[in-house]
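With one protein chain held back, the other chains of the complex are shown just where they sit.
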Amino acid sequence: MFAFIINRILQALPVMLAVALISFAMFAYVGDPVAIMLGQDFTEAQREALVRDLGLDQPFWVQFATFVGNAAQGEFGLSYRLSRPVAELIAERAPATLELAFCAAGLALLIGVPMGVYTGLYRHSWLSRFFLTFSLIGVSLPTFLIGILLILVFAVWLGWLPSFGRGDTVQLGWWSTGFLTWSGLKALILPAITLGLFQLTLIMRLVRSEMMEVLRTDYIKFARARGLPNRAVHFGHALKNTLVPVITIVGLQLGAIIAFAIVTETVFQWPGMGLLFIQSVGAADIPVMSAYLLLIALVFVTINLIVDLLYYAVDPRLRIGRGKGGH
Amino acid sequence: MSNLAPLLRVKNLRVEFPTRRGTLVALDDVSFDIAPGEVLGVVGESGAGKSMTGAAIIGLLEPPGRIARGEILLDGKRIDNLRYEQMRRIRGKEIGAIFQDPLTTLNPLYTVGRQLVETMTTHLPVGPGEARRRAIEWLELVGIPAAAQRIDSYPHEFSGGMRQRVVIALALCAEPRLIVADEPTTALDVSIQAQVIALLKRLAREKGTAMMLVTHDMGVIAETADRVAVMYAGRIAEIGPVREVVKHANHPYSAGLMASIPPLDRRVERLAQIDGAMPRLSAIPKGCAYNPRCPQVFGKCRELRPDLINAGTTQAACWLYDTEATRG
Partner (left out) sequence: MAAAVKRFFDSDLWWSFTRSPVTVLSAIVALVCILGALFAPWIAPHNPFDLASLNLIDAFKPPAWEEEGVAEYVLGTDDQGRDVLSAIMYGARVSLIVGISATLFATFVGVSLGLLAGYAGGHVDSVLMRICDVQLTFPSILVALLVDGITRAALPREVHDQIALFVVIFAIGISEWPKFARTVRGSTLVERNKEYVQAARVIGVPSARIMVSHVLPNVVGPVLVVATLNLGLAILSEATLSFLGVGVPPTQPSLGTLIRIGNDFLFSGEWWITIFPGIALIAMVLSVNLLGDWLRDALNPKLR
């Protein structure tokens, strides 16, 4: 078990390093940070001092090592656009994004999985057809359009819910939460639906197709031939086998939620990391972009690790004689 | 044997598959009985309808296949028209099933013990503790060494032959009176096949379980079955006591089939073979389905489809044994 985790962490390291290399390359070679930081008027001495301060006179690998070392300590330099430490900017905005992503993921899982199971089991019922049609529309609707439609109906026409911002937040140490105020919760509803809807339909379709795949297997046929009740066949044998592939993709999708938050945050002017990122792309604010990239990579690697552990818990074939048992 | 009231009676069974190019008839007018404790072997080429018959009996035909006509009776009661829930109570409890490939028949995520226990607690009035005790007994009975430890193993920790033994235990553990075994040894190594068949035969005898044994292995049939049914293109070509069918087959197809088995007691230069191939279900010829390949074909065979007729020691669906047809 322990060896398994260590193994997975070792496998994740090259990926993180590769992403760090890309971030660093962006940081070091795209645009001219010195020119941007100095502004219009500067002397040659000032320029040289800055180059030395930034370590730009060092060889590539030394610079990269410094970059990785700094990044590991959460040190990403100053934002070109806002002239404030990138780490500070991100820490300020992370709670907003994480709370939003958490709600959206919960929504997608709690509704998407049961819908997928239902449509996989009762393929021809009219409710399944309805869910499928709904899911196809969900997949074809761009996130920003869902947000706009929800704003139009619930904020502009009905006036029930706010259309932008987080509402009132409460400060818990460095974490600012919207969960504890009425206006914060109300502000969360539309963005969470917007962000979760696409993932919900995706998870539903995935669970459905996996369920159909599993229901065709011999061991399900054999379970039926043994006269097990439908409930045991469907929710015991079939669902558990469906979980194995579903966990992987759902894990990745949850990571994707944080990335997709960019769009939702733009539509709702939600003060999170995504909004920060998109403003940085528009302004070519490289330090923020590379920090965000690294952070997202870290989130994905972490989620991957959790997915692997869940896999390990669900599938006994991984536990013994790893890699050779099974099919 | 036939003086006993039959345990299973299949009457004029017809299974159809609706497709875009019309309806395919997968089984047509199939009738046979199985007496309590009897082993009926079912042989034939792939696609002759052997497995389909088994699936129809346990009520698990793959959609869109459906029983279009005929009856299946267990103990004189119809089971082909039962609702899913009623039929479920019969499956496993009254009729057990064994599938072809033990590698795919067991749920990979549950221990074999759990699969045995759930089968028994579903059908028998036993609690989990008692079921577990019996599960160990069953594993011992089918020859799993160190059953008390192995009960908590997952299927992938067993070899193919061992897994098929587990499948046999699963099929028998609720003590059904009939087993439908669909090619139970085909996927196994040759050296294991004989062991598994011997086990199956022994257990069926000890428990008094009747069995429908689907296979294309004539050796298995000769050794295990009491009677044998030869199927061709969705119909029964000949049915009778195993000794008669193997030694003195009456239907030209079964005769050809038997002639293609290498005899062990003498040398032959060349094994007989049947020319041509079984027709596809969408292109079954008029008259007897076997007529294009039959060496003894005559006029009526190309016109009318024969039903099973008494042919001395067996029953054969062949005009040769219809006194009027041969005279005319």
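In order of appearance the chains are A and B, and numbering begins at 1 in each one.
One rule holds for everything that comes next: a residue touches a chain if its C-beta (ideal position, glycine included) is under 8 Å from a C-beta of that chain, and two chains touch if they have at least 3 such contacts.
Model, not experiment: these values are computed from the prediction.
Student: Quick one: which of A:71, A:239 or A:286 touches the chain that's been left out?
Tutor: A:286
Student: Among A:50, A:259, A:305 or A:318, which residue is in touch with the absent chain?
Tutor: A:259
Student: For subunit A, which positions touch the chain that isn't shown here?
Tutor: 15, 18, 26, 30-31, 136-137, 139-145, 148-149, 151-152, 156, 163, 212, 252, 255-256, 259-260, 262-263, 266-267, 277-278, 280-282, 284, 286, 289, 293, 296-297, 300, 304
Definition applied: only the chains that are shown with their structure count from here on.
Student: With centres defined as the mean C-alpha position, give me the subunit A-subunit B separation in Å.
Tutor: 53
Student: Would you mind writing out the residues of subunit B in touch with subunit A in their complex?
Tutor: Residue list for subunit B touching subunit A: 58, 60, 84, 88-93, 96-97, 99, 101, 104-110, 118-119, 122-123, 154, 156-157, 167, 170-171, 174.
Student: Along subunit A, where are the residues that touch subunit B in the complex?
Tutor: For this pair, the touching residues of subunit A are 217-219, 221-230, 232, 236-237, 240-241, 244, 314-317, 320-321, 325-326.
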